[in-house]
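Removed from the display is one protein chain of the complex; every other protein chain stays in position.
Just so it is clear, A and B label the chains in written order, and each chain counts residues from 1 on its own.
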Amino acid sequence: MTSEQPLLEIDNLKVDFHTPTGIVRAVRGLSFTLGRERLGIVGESGSGKSMTGRAILDLIPHPGIVSADRMRFRGQDLTAMDKGARRKLRGRHISMVMQDPKFSLNPVETVGSQIAEAYRIHRKAGPREARERSLAMLEQVQIREPARVYDLYPHEVSGGMGQRVMIAMMLIAEPEVLIADEPTSALDVTVQLQILKILDDLVTERGMGLIFISHDLHLVQSFCDRVIVMYGGKVMETLPAAELADPAARSRRHPYTLGLLECLPDLDHPRAKLATLNRDPAWLA
Amino acid sequence: MTAVTQAPTGKAASPGRLGRWGRALSRELTTVVITMFGLLLVTFFIARVIPIDPVLAVVGDNAKPETYEAARIELGLDKPLWQQFAIYIGKVFTGNLGTSVLTSNPVVEDIKRVFPATLELATLGTLIGVLIGVPLGILAAVNQGRWQDQVARVVGLVGYSVPVFWIGLMALLLFYAKLGWVSGPGRISVVWQDIVTTRTGVIMIDAALEGEWEAFWDAFSHLILPALVLGLLSVAYISRMTRSFMITELQQQYVIAARVKGVSETAVIWRHALRNAAVPLFTVIALSYMHLLEGSVLTETIFAWPGLGRYLTNALLNADMNAVLGGTLVVGVVFIAVNLLTDIIGRLADPRVR
Partner (left out) sequence: MSDTSSTGLHAWLISDSPESRRQARLGQLYRQWLAFKRNPMAVAGLVIIVLLLLIAAFAPLIAPFDPIAQALDKRLLPPSATNWFGTDALGRDIFSRIVYGTRITLVIVLLVVVTVGPFGLLIGAISGYYGGWVDRLLMRITDVFLAFPRLVLALAFVAALGPGIVNAIIAIAITTWPPYARVARAETMVIRNQDYIAAMRLQGASQARIIWKHVVPMCMSSLIVRTTFDMAGIILTAAGLGFLGLGAQPPMPEWGAMISAGREQIFDQWWVATFPGIAICIVALGFNLLGDGLRDVMDAR
């Protein structure tokens, strides 16, 4: 890691939903900093990992309320910005790749025009320039016939290609931070690795910061530099990814992290019975 | 919409498209044929259950038995029912709906004359419904649960609860009699009657074609009130449906993705969500158009509007059955045609089924 200013500084982030039946606390006091690195956030569904990404982008839906002691992007105070300023950051400086391209692309517009739109929002560019940039971007995500794919509708492309389109759309304005929210879990296993490779290459090449949100420990362990383990909206622990696989470091691990690891089937050490997760209410206190 | 601008590159990729289209179209046409047949069966049945003796209507009450019998045979009433039905179908398809007792014209001629007036009214009513209803529905969807939503809800419920003939009377009372803002019943003032040559049958268009702007405005001031009354019904329906479609669309992932890209909220709503809602919304607008054709029956009576609705009610009140059944049949056919057209256009507008 470099000693320059971090891309993101988050301190005591909270997301609460006020519902008629009471307050649901989706994220409870999350803190981390992100440099030009790959940071993984793992947890079960409902652990608040996706809400963390949404909160950074100012995209928490209606009854949700975000608060934080500190939330900075490259030194700029996000909490002090108005809605318009936060919107200008989105796509241009902080972007997000979402889970399922089948639902995340507008079904009635061609994929090309959706990529071009992302470019034109942030750069003063004519339709022709936007189209050329979009074609170039499609090439960067290793689509072989960009000109043909440009005019396809989302339902006409496969899941893997859809996710590449998604990546192209989210990276075309050259943001510094990318949040990848389960970017491969809706895809076939065979294309998962390709997509990750493309994502990894672009992030490294451009020196971006990546927040990789996943429930898949193996993936996070092999793909990220650092890992945050979340449960019930709280951070259980933060650790270097390498330590997840290191048997010597096991004793230092949080019981929840160990629990998650135990749940994974392992070809080299088959077990008759997979462990079930023990969840201790005391962790949330 | 997008169909026109889309480059043909992707088309060749799916060879099954033409076959799918053909199948969909033939299914559609089968439905149309069967519905048409049912339509004819119903009107034929109604004509047969009338307590009025059609022979007596022709020969008069005091006719001799021989005259009666001759007329009965001439009308084909001695034949079995299915043959009578076949004859009826044959007549309808050659454009013979019989003669109106009231006007002594062929019913087809009468309908041709009065139909443009109804179309004019229903079209403007729908236009008003769309221009007010769609934004209102969007406003309600975007502010779901807030006061804007409640206002839209009340507007919708009131629109569903007001008898159109009554609100028409009230509108005449207020805007014509008390305030004098618009012209009263009728389609155009007597001064302008017959001055504008009939080309399309839609007076406003005819007047504009001839550059008779005074006649144009006179026609407009007659048209606006009944159109607004019909529009109110349309607003209720369209705003409700728009709201529900928009709420569905705004919850979709692609809307979030658009926001992530940095698309402004206005563009998210109007460009992304509305374009997706437009496909089902189009069907709703067509349905509302058909409702207005129907609503014109009562509205035209109130506003003395010389359209199909008034023709139908006049015929009804005078037991002019040829005219009643002819008018009913025509309205039914228009319904079927609009349905078919909507399906086809809906298919064209949605790349997923195209």
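Keep this in mind: contacts are C-beta pairs under 8 Å (C-beta built on N, C-alpha and C of every residue); 3 or more make two chains touch, one makes a residue touch a chain.
All figures in this text were calculated on a predicted structure; none of them were measured in a lab.
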{"item": "Displayed chains contacting the withheld chain", "value": "B"}
{"item": "Of B:V182, B:L316 or B:I345, the residue in touch with the unshown chain", "value": "B:L316"}
{"item": "Touch criterion as defined above, residue of B:T31, B:Q148, B:S189 or B:T283 at the omitted chain", "value": "B:T31"}
{"item": "On chain B, residues whose C-beta touches the chain left out of the figure", "value": "31, 34-35, 38-39, 41-43, 46-47, 49-51, 153, 157-158, 160-167, 169-170, 172-173, 177, 290-291, 293-295, 297-298, 301-302, 312-313, 315-317, 319, 321, 324-325, 327-328, 331-332, 335-336, 339"}
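In the analysis below, only the chains that are shown with their structure count from here on.
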{"item": "Where chain A and chain B are represented by their mean Cα positions, the distance between them in whole Å", "value": "51"}
{"item": "Contact set on chain A toward chain B in their complex", "value": "57, 59, 87-92, 95-96, 98-100, 103-110, 117-118, 121-122, 147-148, 151-153, 155-156, 166, 169-170, 173"}
{"item": "Complex contact set, residues of chain B against chain A", "value": "2, 6-7, 9-10, 13-14, 252-254, 256-265, 272, 275-276, 279, 349-352"}
